[in-house]
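All protein chains but one are shown in place.
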Amino acid sequence: MKKISLLLCLGIFLLPAVNSPAADISISEASSECIDCHASVHPGIVKDWQNSRHANIAPQDAMAVEGPARKVSSKNVPDNLKGTVVGCAECHMQRPEAHADTFEHNGYEIHVVVSPKDCSTCHSQEDEQYSKNLMANAYDNLAENKLYQKLQRSIIGTKKRSKGRIICGPADEATKAEACYYCHGTKLKVVGQETRDTEAAGELEFPVIEGWPNQGVGRVNLDGSLGSCSACHTRHAFSIEMARKPDTCKECHVGPDVPAFKVYAASKHGNIYSAMHKSWDFSAVPWTIGKDFTAPTCAVCHVSLLVNGDEEVVSERTHQMNNRLPWRIFGLVYAHPHPQSPDTSIIRNKDGQPLPTSLDGTIAVEFLIDPKEQDTRRKSMQAACLNCHDSSWVKGHWQRFENTIQKTNGDILIATSIMGDIWQGGYADLETNPFDEAIEKKWTDTWQFYANTIRFASAMGGGGDYVVYANGRYHLTQAVLEMNDWLNLRKKFDPSKSKGIKQ
Amino acid sequence: MKKISLLLCLGIFLLPAVNSPAADISISEASSECIDCHASVHPGIVKDWQNSRHANIAPQDAMAVEGPARKVSSKNVPDNLKGTVVGCAECHMQRPEAHADTFEHNGYEIHVVVSPKDCSTCHSQEDEQYSKNLMANAYDNLAENKLYQKLQRSIIGTKKRSKGRIICGPADEATKAEACYYCHGTKLKVVGQETRDTEAAGELEFPVIEGWPNQGVGRVNLDGSLGSCSACHTRHAFSIEMARKPDTCKECHVGPDVPAFKVYAASKHGNIYSAMHKSWDFSAVPWTIGKDFTAPTCAVCHVSLLVNGDEEVVSERTHQMNNRLPWRIFGLVYAHPHPQSPDTSIIRNKDGQPLPTSLDGTIAVEFLIDPKEQDTRRKSMQAACLNCHDSSWVKGHWQRFENTIQKTNGDILIATSIMGDIWQGGYADLETNPFDEAIEKKWTDTWQFYANTIRFASAMGGGGDYVVYANGRYHLTQAVLEMNDWLNLRKKFDPSKSKGIKQ
Partner (left out) sequence: MKKISLLLCLGIFLLPAVNSPAADISISEASSECIDCHASVHPGIVKDWQNSRHANIAPQDAMAVEGPARKVSSKNVPDNLKGTVVGCAECHMQRPEAHADTFEHNGYEIHVVVSPKDCSTCHSQEDEQYSKNLMANAYDNLAENKLYQKLQRSIIGTKKRSKGRIICGPADEATKAEACYYCHGTKLKVVGQETRDTEAAGELEFPVIEGWPNQGVGRVNLDGSLGSCSACHTRHAFSIEMARKPDTCKECHVGPDVPAFKVYAASKHGNIYSAMHKSWDFSAVPWTIGKDFTAPTCAVCHVSLLVNGDEEVVSERTHQMNNRLPWRIFGLVYAHPHPQSPDTSIIRNKDGQPLPTSLDGTIAVEFLIDPKEQDTRRKSMQAACLNCHDSSWVKGHWQRFENTIQKTNGDILIATSIMGDIWQGGYADLETNPFDEAIEKKWTDTWQFYANTIRFASAMGGGGDYVVYANGRYHLTQAVLEMNDWLNLRKKFDPSKSKGIKQ
């Protein structure tokens, strides 16, 4: 082991003091060797790491921390990893036999893609929780659902125009990786080796990985594990500060289908965050309400370990993320109680479709959490609210929120009944693909965009522009009216088809 | 009165030094008793308050400040309030007889909802100014306008599908509270009492308040007063810093109908704010141009007391907010001179409709300010501009802005003439509700969204994306063309109806 002082002599290694006296910090020989080259070849990576907690504390010191301030959740960490900081080798050389992309690199067995299973060496609890998260299964939840595959194809499929129709064929891999699977995660696969002529070290062999690069939340890794910790804890800073700020979530939650960031940024909580967060402490563990922050960010409600001023735990840390969520407000096609299993591809509604609700609004009850579990989750969410709001406030907010779930579901039922008549009248084709015609897209607008937006704004903001004019009730109503207008025009000029329609 | 040192002993009360030596700060016995429990029960609230100016200076000290730095505008504050900081009791026990939600709580008469009339004990001038603000009347301005009620119903009403039509019935209370009235303010009403089993103190009685929670700008309070200071000065921080940042205004001014925040954020002023505001002083009173800030925020132009480097007053503080506004650029359906009275429900256009303009563009002249008053307000707005721009710049900007008011009004006149033909031809129904059909929604798009966006971008940014491609002239033109296309198609295939149409 080289002492860090060696590197300090090289003049490229200025360590900030984080919790530990510099004398205690040592770096493994392997990592040190990595840095010898990569500090020049990839200075941005090395610098990020140097400023990170990983570069500034060894597991044995991190494990000495007792109580809620402890960040290493594993009870046992291999002895050979305890004494040095967590450097390049400690992650990229973990469990080499498990990774299909392991390759020989200057005498070491290196793998490119670090997986949650690698991270679980020190952070086992987070890994275990995260595996119960819908996000961990985001690849299969999309790729293994035949109906969602039709939706996917109708959006990103390669288009052809033929006989007055637009046909959406399968999407190519590059488009998939950049579109849906950018967030959901790609399925990684080693497809060969290649020799690259590197500037620093001449010709070297590297694995060729299909689906790379990707940091999606449900990435299927080369050791078979699911997820990517760097989706939120950006490599190689691994920053808790960054993960706690709403910008991180924005990366996948800003579009009209899940406008969580937009809604938050326009809410009172988001206003307080924007105006005041420069004086908050985003690194404190545990995170003290009122002292470290004065309004919730995404992480406050969904992830972080919160304590009050008396250091009593208000919310336990969770990386499962849905265990404070009674409802899944992302409509498919209606909002519904949260699925029981993180693998949603197993769900079948009463009509046999792989959907949590039927087109008539019936929920696929045996696959979803029951009212008792909903109540537990509601209470666990509200525990945080009650630190700044009295119970009448919280109750009032929640009643409006659940009313909105019912009302928006009601509106989608109307939109779907119009769509049903359109299919029944033969004005659009349900069988081939229920999502690939103009009027079908208008129908998906209603539940993918507008009902979702209203529910997010209700849940996270208690109302405001996104409930009304900003992709909210105004647009939901408008789309329903336009669907109706579309059908009426066709019924008028092509009445033969409308015999089967009741409305 | 307990001295604050008592609380310091409890270890929950770490006061920052704000203007006054700690020795002078005392807290009333009543507030102290509140905090004894609520510091545990609602630590977020108590912490916010502790960090606020209210917790750190007593009115007698605040009133000793002379000149523009003075924040307490009331000349007389009751003696019993002068000597202690403004704590829980000082607000929630003000004027108990006036509040319908006053209830007995541990021997005190408490009310839940603090109103502007309570705040006016110390801030009488702000209360008086605010009462002249359209915002103070935002509840009635919407709820008491029969035409706006039709618009409201056409957006948030409970929908039914019947005989090929979508019928919008009245909206339910929960939806109303979360939609329009989230910003406009709800009408609060005590509808009963309830017993809650509190963790801290066992069973307690509380009032049940309909319309709660709400912080809308025109909230109808339980003492009959109008408005909510915490709409901008977020409870319980009462922060001038927060109110001066544009994020506060964003909460209600980000949607496509009033995209003030979006337009600002994309303007040169917004650019300077975003890039440089971390070094500005948002707490200074008065606020010095160039020294405390280098570009306007919303508050600079519309609210704050501004001085130049010579400490000469550039703009007086106002909470009326429209007294620097010659034009109301929010079209109903055309932009128009600002209404004279904050109560706009009294306005009638020449056709007897409760609108500031007629559908043919004629303004309801006797209800709106006259050109002389417009000129006064223009000058009072431009006083701030002239500190960083020479008069030719300001004049050029203003000419373009007023040209844009005329041109967008002209475009809306065309959109409305198409709509008129559609009604006249019987292709849509004007009488029942002029806003509840697909083509009518496209018409409201033109004046609610696109013309407004153009005018806001012209006024606040002098141009840019929001004037053209971002819900601007592109979309306005497109919507007009689509209305025309819609009518032409129907005229072609249902010519019988188009006899009455002149175009």
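Each chain carries a letter (A and B) given by its place in the written order, and its residues are counted from 1.
Everything that follows uses one rule, which is that a contact is a pair of C-beta atoms (placed from the backbone, for glycine too) under 8 Å apart; a residue touches a chain by one contact, two chains touch by 3 or more.
What you see is a predicted model, and the numbers here were worked out from it, not measured in a lab.
When the full complex is taken into account, the listed residue touching the unshown chain is A:Pro213, out of A:Pro170, A:Pro213 or A:Pro495.
Here one chain is not drawn; of B:Val65, B:Leu305, B:Cys388 or B:Leu430, the residue touching it is B:Cys388. The chain not shown here is touched by just one of B:Arg235, B:Lys441 or B:Arg473, and that residue is B:Arg473.
Hidden from this view is one chain, which touches chain B at 265-268, 270-272, 274-276, 278, 289-291, 294, 308-310, 386-393, 396-397, 399-400, 403-404, 407, 410-411, 414, 417-418, 458, 462-470, 472-474, 477-478, 480-482, 484-485, 487-489, 491-493, 503. Considering the complete assembly, chain A touches the hidden chain via residues 12, 39-40, 42-48, 51, 112, 154-156, 158-161, 163-166, 168, 172, 174-175, 177-180, 182-183, 196, 198, 206, 208-209, 212-213, 215, 234, 237, 239, 241-242, 245, 247-248, 250-257, 261, 278, 436-439, 441, 448-449, 489, 493-494.
Simple rule for what comes next: only the chains that are shown with their structure count from here on.
Mean C-alpha position of chain A lies 34 Å from that of chain B.
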